[in-house]
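Before we start, here is the structure in question, set down as structure tokens.
With one protein chain held back, the other chains of the complex are shown just where they sit.
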Amino acid sequence: MKKQDVATPLVDIRNLTFRRGERVIYDDMSMQFMRGKVTAIMGPSGIGKTTLLRLIGGQLKPDQGHIWFDGQDIPTLPRSALYQARKRMSMLFQSGALFSDMSVFDNVAFPIREHTKLPEQIIRMMVLMKLEAVGLRGARDLMPAELSGGMARRAALARAIALDPQLIMYDEPFAGQDPISMGVIVRLIRSLNDALGLTSIVVSHDVNEVMSIADYVYVVAERRVIGHGTPEQLRQHESPLVQQFLQGLADGPVPFHFKAADYATELMEINS
Amino acid sequence: MLDKLQQIGASTLATVQGFGRATLMLLGALWGRPRFVKAWPLYIKQFYVVGVQSLLIILVSGLFIGMVLALQGYTVLSKFGAEQMLGPLVALSLLRELGPVVTALLFAGRAGSALTAEIGLMKATEQLSGMEMMAVDPLRRIIAPRLWAGIVCMPMLAIIFTAVGILGGHLVGVDWLGVDAGGYWSAMQANVDLQQDVYNGVIKSIVFAIVVTVIALHKGYDAVPTSEGISRATTQTVVTASLAVLGFDFVLTAVMFGG
Partner (left out) sequence: MTTRKLEIFVGAFVVIAIAALMLLALKVANTGVTGSDQSYKLYAKFDNIGGLKPRSPVKVGGVVVGRVASIQLDPTQFQPVVTLEISSNYSNFPETSSLAILTSGLLGEQYIGLQPGFVDENVEILADGDHIEDTKSAIVLEELIGQFLFNRGNQ
């Protein structure tokens, strides 16, 4: 890798505006994701973090703005070029999204078999190596239905790195995991990123886990980025919304009470 | 009042949109040369799931319908002393109408709903999205094999249904009710025409196969990815496909046998 490559972002989002029907999800948002780094996107639920990953992957088209991936503007690519670009990125879905009718081995081998003409022995070696990296080499003949949630996610991770992509996107990888599985995933995201020279984008709202492995963090709320920086910089950020989010405060700029009429008046109403 | 009109207009537009999406899905699945050699195991698996696993219900239903036709037909024909027409009665009913239509209805209920549920579930567990992100076209890999399996297997099932029904009619008519065996077959041969009856029946079942399979796949592909959405899509497949089959049956019958 050339020295100047390290300094340029692999994914560069500029002036992104995206609407779903009447609702504006993102309004003139810009973010950069540096090569070789783990960048996190955090924010309250429901603001559309998964949508952002889909936009980067080209499954959705923005209303305005550019999404540069390694020099190519994703929304403008024709179908065949988009498929070529997708071969260099992978996504780890919240549920793992393993193909339920194939074994773990076949799941990991799937992208290799689809996109290359490598002989089966080479494929076997590659699959075993990827499974070893996530610690599931012994589970390769199990079916997805026989795996626990954490194991399914690890298997899906092995599949995601099967073709050695440049970019890997994680959609809520820590959601609903027990502490051990959580620890495993946290360790894997960091070690794979460094060992394979990947660029990782982690979408999550698990603050502690994310802050422990991220090189750079974006906090997204109210349709734009409200704070960004390294984890240390972010902890000192002055925005009260960022602080409420990072510290997990029940009440603050995002209020505890859903909008309602005056409490005393509602309680005392005789004709309700 | 205006609300009702608006609702009707909106649902009509939604239906037309649905047709459009179904056509786009169909074109996407058929476009491009099918890589048969590489994808062969996928096709075989779908032929098994869609065709072979429907065989039992088709055989049993065909047998029973043939037997019932013979029973009922005999009761009426014997009043006119026309028992020897039992063969043509059973054969023509099955070849022209019951074979293609009942097979299509059973197929929609069994294989059609299974297809919708399977694809809807794949959509809900993000397997289709995952495939797209891995630069594999889910239309070619998932939809196309199932589409071809439905279109090829259903006419075969209809032919088997008809043949078993005629044999069932023979079982009841000849072995049980005493119609002359030679008469059963020779009257049939004198009254059943290869082009008019057999081929037209096959053409009907091919049309029905396309209709049922496309509806089943489209409903699954378009389903709302929740458990409620999938169950609704599955019911819609059975209802819509059944109604479409009966509608097309009327049109085809009028064209083929209207005279």
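In order of appearance the chains are A and B, and numbering begins at 1 in each one.
Here, contacts are C-beta pairs under 8 Å (C-beta built on N, C-alpha and C of every residue); 3 or more make two chains touch, one makes a residue touch a chain.
The model shown is predicted, which means the values in this text are computed figures rather than measured ones.
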In the full complex, displayed partners of the excluded chain: B
Selected from B:124, B:151, B:171 or B:198 as touching the chain missing from the view: B:198
Which of B:45, B:110, B:141 or B:232 contacts the chain that the document leaves out: B:45
Residue among B:30, B:77 or B:160 touching the omitted chain: B:160
Those residues of chain B which, in the complete complex, touch the missing chain: 41, 44-45, 47-48, 51-52, 55, 82, 91, 95, 153, 156-157, 159-160, 162-164, 166, 185, 188-190, 192-194, 197-198
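As a convention for this text, only the chains that are shown with their structure count from here on.
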For chain A paired with chain B, centre-to-centre distance based on mean C-alpha positions, whole Å: 43
Chain A-touching residues of chain B, taken from the complex the two chains share: 122, 125-127, 129-130, 132-137
Residue ranges of chain A touching chain B (in the complex, touch as defined): 54, 57, 59, 83-84, 86-87, 89-91, 93-95, 97-100, 110-111, 114-115, 156
